[in-house]
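Heads up, one of the protein chains got dropped from this complex, but the rest are sitting where they should.
== subunit A ==
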Amino acid sequence: MAESYAESEIEVKDEESSGCESPKLGRKAMDEISDQELTGVPLQSAWTFWLDKAVRGTSAAEYEATLKKIYTVNTVQGFWSVYNNIPDPCLLNARYSYHLMRDERRPVWEDEENSQGGNWRLKCNKADTSQVWKELLLAAIGEQLSDNMAKGDQVTGVSVCVRDRDDILQVWNDRADLEKGSTVLPKIQSLVPTVKFSAAFYKPFVMHDAFEGTKKKAGSRH
């Protein structure tokens, strides 16, 4: 029974555009999908690793020139294959940041999909940065923070910003107006119970002096 069903399915597929099939990818696109993306454990959504370098006083264009998309992952293995092969944040020089953003959104405040949101910012001792960063990444891709967000809100990214003294960890959300309904800060503390954050607060992107207005494809300042 199962075999004959499978056969008939193949026949349907051969007829042009049956409508309910997955979109057909060209051979080139298929070739570009690496092995881990075909056989790995799927994530709730794709996530994109970004690298940037924040320098005060640069123009938006200059900032964007430093923003680099490292890779977009769709699976747990794909996530690790990137994480395992880029330097730990403690090896980055000051002013550099890693971001892991949901789908392919950029870590830019003013981009349309971000501008209504904001982020929680946690200042932490450099000795703790790597551990907190890893736990934030796992909580994000495992959707462990979704229960801690207000209804209608979601985590849209996590960042680690390497600074001269304490580093800054960030969790981005969609809706600054729903921040009050979130319990994300206590949740983060529960992920790293021994870590002491010297500061932790939320700030909507529009409240930053450097915010340049929605949609304008301008750079963020971290």
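Convention: a contact is a pair of C-beta atoms (placed from the backbone, for glycine too) under 8 Å apart; a residue touches a chain by one contact, two chains touch by 3 or more; residues count from 1.
Quick note on the criterion: contacts and distances are computed from a predicted model.
Engineer: Assuming one chain is omitted from the figure, identify its UniProt name from "DNA repair protein RAD51 homolog 3", "Eukaryotic translation initiation factor 4E-binding protein 1", "E2 ubiquitin-conjugating enzyme" or "tRNA (34-2'-O)-methyltransferase regulator WDR6".
Structural biologist: Per the UniProt record, that chain is "Eukaryotic translation initiation factor 4E-binding protein 1".
Engineer: Using the definition of touch stated at the top, determine which of A:Q77, A:Q116, A:Q189 or A:T214 touches the missing chain.
Structural biologist: A:Q77
Engineer: Of the residues in subunit A, which ones touch the absent chain?
Structural biologist: Per the touch rule, subunit A residues meeting the hidden chain are 32, 34-36, 38-45, 51, 53, 55-57, 68-71, 73, 76-87, 91-96, 121, 123, 135, 138-139, 141-144, 146-147, 151-152, 163-165, 168, 199, 201, 203.
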